[in-house]
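Here the complex is missing one protein chain, while the rest keep their positions.
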Amino acid sequence: MTEQLRPDGSLRHLLTLDGLPREKLEQLLERAQQFVTPLGARPPASRTLAGFTVANLFTEPSTRTRVSFELAAKRLGAQVVNLEVQLSSRVKGESMLDTVYTLESLHVDAFVIRDAEAGVAGLVAAHVAPHVSVLSAGEAHLSHPTQGLLDALTVRQRKGRFAGLAIAIVGDIRHSRVARSAWHAFRTLGVGDLRIVAPPALMPDAAEFAGCARHTQLAPGLRRADVVMMLRIQKERFGSADLPDGEQYFAAWGLTPERLALANPEAIVMHPQPMNRGVEIASAVADGPQSAIRDQVRNGVAVRMAVLEEVLTSTRIA
Amino acid sequence: MTEQLRPDGSLRHLLTLDGLPREKLEQLLERAQQFVTPLGARPPASRTLAGFTVANLFTEPSTRTRVSFELAAKRLGAQVVNLEVQLSSRVKGESMLDTVYTLESLHVDAFVIRDAEAGVAGLVAAHVAPHVSVLSAGEAHLSHPTQGLLDALTVRQRKGRFAGLAIAIVGDIRHSRVARSAWHAFRTLGVGDLRIVAPPALMPDAAEFAGCARHTQLAPGLRRADVVMMLRIQKERFGSADLPDGEQYFAAWGLTPERLALANPEAIVMHPQPMNRGVEIASAVADGPQSAIRDQVRNGVAVRMAVLEEVLTSTRIA
Partner (left out) sequence: MTEQLRPDGSLRHLLTLDGLPREKLEQLLERAQQFVTPLGARPPASRTLAGFTVANLFTEPSTRTRVSFELAAKRLGAQVVNLEVQLSSRVKGESMLDTVYTLESLHVDAFVIRDAEAGVAGLVAAHVAPHVSVLSAGEAHLSHPTQGLLDALTVRQRKGRFAGLAIAIVGDIRHSRVARSAWHAFRTLGVGDLRIVAPPALMPDAAEFAGCARHTQLAPGLRRADVVMMLRIQKERFGSADLPDGEQYFAAWGLTPERLALANPEAIVMHPQPMNRGVEIASAVADGPQSAIRDQVRNGVAVRMAVLEEVLTSTRIA
């Protein structure tokens, strides 16, 4: 495993939230909160990262996450280059590492990497020059650390604390990088009652999600929860006997207003998007008064600004 | 229909020129004119829109229009993100509205939307937050309002007036959003002698283009015109008995120097581009002394700067 922290404790890479100390998470959330602006106000703009260059290296399409990182970098004054790797160099057989070395020589200071396979961001992090940082923007089913941070920031804003909260993560836990990063964040930040709620086919192996209560029925999983975090279910999951189709999934597992009523009356609902409305979540919930889904998106830019600022401007080893 | 003007009369959205008051069109043209610079001079650059973010949301490819909006926004200091929707989120089944809500939460202030289907920009405009604006960059065969404005600006520059002018719009009127927006603009601005000139198969339904004289022969349509606005004809139109192929179309409908001589000697020729040289227009005309085609392109940036400035900085309801 590549070390994510520098000797002085500052963040150099962000590949996973697993193993990051609580103080580091709290510091990043605190800084991100300062970048949050209400909808309709001008977002903060600074020149903190003027002269720095950030490369988005995405091997699977993700408009939302790419644009979120792009705007975070630009609003701090950095220059951004976008590369969809499968469309360009990769067709020429160039290895990812040679691409990265090339960009490093072009004075790219931070790589934002998203890949459907495991290990790519870590591989890059293990090989870049000491002054270069690597941020994961989603790695296989394993982790999506800035998503975990924005989820934590959303809970912090709405609930003001982590201790004493009951948080239910619901849906396709097994294949979800969002669930894994949320679990790392919430566990580290001291959430006591953390539940994973899924049909057996979507439940992760027993060795994973240590410390989480497991529910294979929706109702008991939601009961008195303060936070209900829904996950996106991929259409590809349907077709087996356990998961016949989206309609039946919704009938058994969709979050409707009635089911949400099982949770704490002040519970908030989260979803990483994009949503399958009418499959894992009803529109009445997604757009309803308990939804914090748009806050999550807004918090995403703030969190990415905080992370970029930290990796690029805290003690640099040049 | 979404209201395009705010209560104070300022422009909030630009979805169509249909129904916009004459004073608003004249004001936008007047402002656009101030942004026009001669070829070879540095274009105006300001920081008026610093801190604003504009998203280009194109679902059909259009290099020219996308780049024109992009440069207009950047030359006013705005940040721009480009999204080709079919290539990213849409493949994941995400609805356009969820994409827009997401971008709104990322502090996007204006959406520039181009779609081959009708109603998308209007749907978005009906749902965005009060401080957000939507600009159509082309909607089905129905409208292309900034094209209508740049066409009007070109006529204004070259002719100095609208009253008393004879303007002939020639070609595939039936399927043309350019023709419809030009018609809205010229009618509102007081052009008296407005003609649509097309073979019967390309003539719009009788209920449309109220107030226009109709010509199904080219010669009488061109006679003594002050402005000849040619349209692009899509290759797909050819193949029926009425429109056998491009060569025969050119023989009957192509604008040659000889035919242009039927118009006023000082007539100008316009075309929205891209041109099918040798189909709807001869190169000798396209590149000839009466051509205002490159002025149209230059005016396009100026018009888009004026519109972006108006929707983003006139009275804002935050």
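Per-chain residue numbering starts at 1, and chain names A and B are given in the order in which the chains are listed.
Just so it is clear, a residue touches a chain if its C-beta (ideal position, glycine included) is under 8 Å from a C-beta of that chain, and two chains touch if they have at least 3 such contacts.
Quick caveat: nothing in here was measured; it's all calculated off a predicted structure.
Within the whole complex, the absent chain has one touching residue among B:41, B:163, B:206 or B:241, and that is B:41.
Touching the missing chain, out of A:81, A:116, A:201 or A:219, is residue A:81. Of the candidate positions B:5, B:67 or B:97, contact with the hidden chain is made by B:67. Check A:104, A:226, A:280 or A:295 against the missing chain and you find that the one touching it is A:104. On the side of chain A, touch with the chain left out of the figure occurs at residues 50-53, 55, 79, 81, 83, 85, 87-89, 91-95, 98-99, 101-107, 129-131, 318. The set of chain B residues touching the chain not shown comprises 37, 39-43, 45, 61-64, 67-68, 70-71, 74-75, 235, 273-277, 294-295, 297-298, 300-301.
The rule is short, and it goes like this: only the chains that are shown with their structure count from here on.
With centres defined as mean CA coordinates, chain B is found 41 Å away from chain A.
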